[in-house]
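The complex is shown incomplete by one protein chain, all other protein chains being positioned as in the whole.
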Amino acid sequence: MVSKLSRSRFSGVLASFVGLVILAVLPGFVDPYSLRIVTGVLMWAGLACAWNIVGGYAGYISFGHSAFFGIGAYVTGILMQRDLGIPFLATLPLGILVAVGVAAAIGGPTMRLRGAYFAIATWAFAEMLMQVAIILDITGGTAGLSLPAYLNEFFFYYTMLVVALLAYLGTWYLLERTRFGFRLKALRDHEPAAEAMGIHTTLVKVQAFALSAGITSLFGSIYAYWVTFIDPRSVMGPEITDQMVVMVLLGGLGTVWGPALGATVLWLINRYIWSELGDTTIYLPILGLIIAMIVLFLPNGLISLLPGGRRGGGLMGRLLRKL
Amino acid sequence: MDVLLQALLNGILIGGILICLTVGFQLTFGVLHVIDFAVGGWVMLGGYAAYWASRLLGIDPFISVFFVFALFTLIGCALGPLIYHVRTSRYARPDLMALAFTFGIFIMMRGGALWLWSFDSRSVGSVLSGASFSLGPVTVPLLRLSAFGMALLLGLGLFVLLYRTRFGLAVRAVAQNRDHAGLMGVDVKRVSAYVYGIYTGITASAGVLLATIYSVNPEVGVRYTLFAFFVAVLAGLGSVGGVLVAGLVLGLVESLVGTYVGTRYSLLVVFATLYLVLLISPKGILQRGI
């Protein structure tokens, strides 16, 4: 038993190491276009990871995470305008600070709402913020905002890689190895019982929400500098949240590595459609179809199909067990 | 003063349609315990159906609305059992899974419309378009008045169905208590499917009416979903009666903000109000939610 466990742990460590090496040397072996795709995978994996903290571990389905992505993007975008000229790296902590501040401020009252009420409230909040971005002058309104161009794909690849890795290691450690994770899972599964264990559920929920918002905002900042042009739709539109939700559901809600898996699969599909069909609109109905199919047939996500994954449930799980 | 009266009139006329848009949504929540994110999608698809009926077959939207109702009722009846299946499944969180499911359907609708019919806004013409008459200081557009009347007709039809038929009795029994209704011999699954069908039918019909007044494009769905949420939350989720007041409130808010503050602020005001109402009083201002 012990040797079997340590052997599986050893192979896990080995696989992670090989994966890391591949990721580290990848830019030397692929063309710039492919590198952009992988950079995108890393970003979406990180975003899915952030959403999963609230959606998967705390059990609160947020339809408003695009707000935090947009906050990061706009903080960086606005601060890097010529008249302010603040360097990119300095804008990152400020973006996080604003996002965490907003999340902490709205988290308390918003997370008193349960289930669908929370989903509606976060959605309304995100749409509201997008309207604000449209109306304000400082954001450039619907005309958008251009950032100083920095055309170094390696820089963005490695930035996304480091941030995504930190996000995953950080959440893995926090949620699977510390008391914080137990607090979150307890309140997800039964909030009154968690309170009866002495868990200050409101505080823990807000902490999780702020953590998730901070990570989301960080990716928003990097994204803005990467694409050098942002407007309300592209960084605050519902598509951002849509993708985060689908990636997590596809990979496996409430698992550490599921979001990375879901993000990889979905973003590759997205890029494939974009390059092969030259038409991104068909991606949306496919996205919707995937959500519906996942809910019907694979509620524990792709990761439940892997050996050692959490046991499968729903129709697909039952079918697989019958085979 | 005339401007105010005109704004009030417009607000009430639109409010009537918003009521019609939300009534079915509330009924679905009451019976299936599902928040349907796709509500705006049904509105949008109803609008497109009317557009194509008018464009290809030359049918006036005030005629095609009946066909749209029938068609979407059938579609809803087919989809209903799936939603019922998810909601009553043994998943860890069936409520959230049902939410995600309708969210997926909504993205499918929005994306499908975008893919098939592009971003362009399409307006649906009617013989009533442009016609109006004066009533003292205000102008009453015939189109909006007729749409309002049609919405009232649909709402009245639903009311009669709910309170004057055996089927309505079964629906109300399920809304009261699903388990008890099941024990009393009500086929809960079938009732749920029919309710979902009626809801999609009535919501798509509201979409037809809205498309004649404004226009329709793939993005209107998001907006109408939030409008439906607004009305439903204000009324209290699941409360059918409260919708009468809340729908008019939204119509008036939109119209007054549009007239006096500027149309570009009206969405902001609507979303901000929705968010604040949720925070302050999630059971609805009227305190009649479930």
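We call the chains A and B, going by the order they appear; numbering starts again at 1 in every chain.
Note that in this section contacts are C-beta pairs under 8 Å (C-beta built on N, C-alpha and C of every residue); 3 or more make two chains touch, one makes a residue touch a chain.
Heads up, the rule we're going with is that contacts and distances are computed from a predicted model.
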| task | Out of "Branched-chain amino acid ABC transporter ATP-binding protein", "Dehydratase", "NADH-quinone oxidoreductase subunit J" or "Copper chaperone NosL", flag the one the UniProt entry gives for the chain missing from this complex. | result | "Branched-chain amino acid ABC transporter ATP-binding protein"
| task | Give the residue, chosen from A:Thr39, A:Thr91 or A:Thr201, that touches the chain omitted from the document. | result | A:Thr201
| Which residue of A:Ala116, A:Ala164 or A:Ala186 touches the chain not shown here | A:Ala186
| said: For review purposes, identify every residue of subunit A that touches the missing chain, sorted by number. | reply: 179, 182-183, 185-186, 188-190, 192-201, 254
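As a convention for this text, only the chains that are shown with their structure count from here on.
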| note | Per the touch rule, the subunit B residues reaching subunit A in their complex are 35, 82, 85-86, 89-93, 95-101, 103-112, 114-115, 118, 222, 226, 229, 233, 237, 264-265, 267-268, 271-272, 274-275, 278-279, 282
| remark: Listed in rising order, the residues of subunit A that touch subunit B in the complex are 59, 61, 63, 109-110, 112-113, 115-117, 119-121, 123-125, 127-128, 131-132, 134-135, 238, 242, 245-246, 249, 279, 281-292, 294-296, 299, 313-314
